[in-house]
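The structure follows.
Missing here: one protein chain of the complex. Every other protein chain is in place.
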Amino acid sequence: MMQEYFAALVQVAAAAVVAGGALAASVILGKIGARSKAKDTPYECGLNPEGNSNPRFSVKFYLIAMLFILFDIEIVFLYPWAVVYADMVKESWVIFGSMALFQLILAVGFVYEFKKGALDWSR
Amino acid sequence: MNTVATTLFLQKSQEPMQWWNLPEVWWIFVGILLLLLEMLRPRRNSASIAKASIFAFAVMLIASLGWPTGLETTFFGGAYQWDGLAIFFKRIFLIAGLATTWMMRKCEAQGIQGRDEFYILPWFAVAAMGFVSSVGDFVTGFVSIELLTVCSYIMVAFYRSDRFSLEAGAKYLVIGALSTAFLVFGITILFGTGGSLRFDQLANSLASGHQDPAVTMGVVLVLVGVGFKLAAAPFHWWAPDVYHGAPTPVSAFLAVASKAAAVVFLLRLLIGPFAPLWTQCQQVLLALAGASLLVGNLGALSQRDVKRVMGYSSVSHAGFILLGISAGSQPAMLSVCYYLLAYTLATLLVFGVICGMIDKTGGSLMRQFNGLAQSRPGVAWLMTIGMLSLAGIPPLSGFFGKWFIFASVWQEGMYVMVFLAGFTAVASLFYYLAIVRHMFFEKPADGRAISSGLSFGYQLLLVVLAVATVAVGLVPGAVQRAIYALIFNL
Partner (left out) sequence: MIPTLDHYLVLSALVFCIGLAGVVMRRSLIVIYMSLELMLTASIIALAAFSRFNQSLDGQVLVFFIITVAAAEVAVGLAIIVALFRQRKTSHTDEIAWLKF
């Protein structure tokens, strides 16, 4: 059983050695040699870096992302529904009706966010 | 009145109930309808949505008189139970929803800035609580409790420009999510050990193997989750802050409806899956009850803000309710229901007065109510009735609520708890009467009288609540018999 995972173990070990080696090398090599202000900049030659390292995003991105997640997550109910639909619908239309009702309620939510201008990108 | 109900709902078990005339389905439908109305109406007019919402609550409350009683059925494969306990709590939720929406209408201009969802959110919250009162498995229980919680987050943080409202919202958010996490983890462990999420099946499998420590852990985690929702000590510390920061109608809603929902969920658990584990649950409940009584009543003594006092007071009432539940007998369950009814009416009355006065007094500090009895004696007396009922002064309903609970606990032989509860009830007199003293015997700080009255409709609401508080106390035996007949299907 364990032999199947041996290759993975080797890979993990190799990754650890490479990553650790690179870190150690940079620490050791960094202490050697001349130090000046120019040497400490992120890019020794080229443009000076501009701005903050973690810039603020417009809150619009957050709103759109949240709305996307909310409607996207409903897919988890559609998948299992779709899998059993063909079998269940032979017995009764309840499975169709319940999903239609669910989608209808979601549609109200969508109309609501549309009407409230949440999808108006230019605002 | 019953004819209106007859047209809305099929009657008195002549025909079997269908899922589409369950009240919650109607409530959700009303909520969605109001939402559509709100976004599709041609002119922005806040009053129309508020009035429509209040009117719909009144209609649904009248319709609730026609609900088929004396009938026990289940829906959706056992996930939804229709019985007397559910009916009692659903009516409490409707009363709370009606009063809350009315108070929201009163506080209209203060901070909602034309966002009329404020009046619609109670519908979804009330529907969620209706599902909680009928819950028959943990999936329904979890989803409906979460619907309630998410609606409450939005309502608590609704005054976006108000610093306290937002902070209370953030605090409630973290606490609510934490309690959810405990609840869900407890449910998970119970599912793992019991092999089912249905209450009846879980009760059977837990009855056979309840020596398993994992079961105890699951039960304790679920009770911790419920304890947070119930604001029972030691999970209470959010309550004063959130009640203080939230918009006043929302504080009333949390204090009454949210707490009642937690109580009915606890009752459903105790008569369902946790029934085989009663002795363990009883110890946990007793500990929670004792801590809540002490912390709630002693914590309120040093408070200067009426809304914070009400926060601590709600903790102490959670203690009384838990004490009644932990007695575990049939009379104890009745006394808990009676207590909850009395608590609901008195708390709504007190918050109603605060809500009506807060824009005139400029805040809810106790000294801002100074001299209210001179300028607005009627309002001061209404507030006094509410406070005295909460404190448990004899002719009022709050006294009989406490009396019934003490009697049923005494019968079970837990004398120490009765003495503890009695002691804390006496301590509670100090802070309830302190507010009365400020209204009647203190001079207003800046010498200005509180002017301008309340609208006729709002006065009507307050008077009806006050009359109900007194009436439930005048005929306690009859009320209790009515509750008995309702819950035990006679």
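Letters are used for the chains, namely A and B, taken in the order the chains are written, and counting of residues starts over at 1 for each.
We take it that a contact is a pair of C-beta atoms (placed from the backbone, for glycine too) under 8 Å apart; a residue touches a chain by one contact, two chains touch by 3 or more.
Source: prediction; values computed, not measured.
**Student:** Just to verify: which one of B:L61, B:V143, B:A287 or B:A407 makes contact with the chain not shown?
**Tutor:** In the full complex, the listed residue that touches the missing chain is B:V143.
**Student:** Which one, B:L65, B:V174 or B:A485, makes contact with the chain that was left out?
**Tutor:** Final answer for the missing-chain contact: B:V174.
**Student:** Determine which one of B:L37, B:V59, B:I154 or B:A407 touches the chain that has been left out.
**Tutor:** Answer from the full complex: B:I154 touches the omitted chain.
**Student:** Tell me which of B:L85, B:I187, B:A203 or B:L323 is the one touching the absent chain.
**Tutor:** B:I187
**Student:** On chain B, what residues meet the omitted chain?
**Tutor:** 138-139, 142-143, 146, 149-150, 153-154, 157, 160-161, 163-164, 166-171, 173-174, 177-178, 180-181, 184-185, 187-189, 191-192, 195-198, 241, 244-245, 303-305, 308
**Student:** Which positions on chain A touch the chain that was left off?
**Tutor:** Given the touch definition above, chain A has residues 1-2, 5, 59, 62, 66-67, 69-70, 73-74, 76-77, 80 touching the missing chain.
To be clear about the criterion, only the chains that are shown with their structure count from here on.
**Student:** How many Å are there between the centre of chain A and the centre of chain B, using C-alpha atoms for each centre?
**Tutor:** 40
**Student:** In their shared complex, at which residues does chain B touch chain A?
**Tutor:** It is residues 32, 35-36, 39-40 of chain B that touch chain A.
**Student:** In their shared complex, at which residues does chain A touch chain B?
**Tutor:** Touch list, chain A to chain B: 105, 108, 111-112, 115-116.
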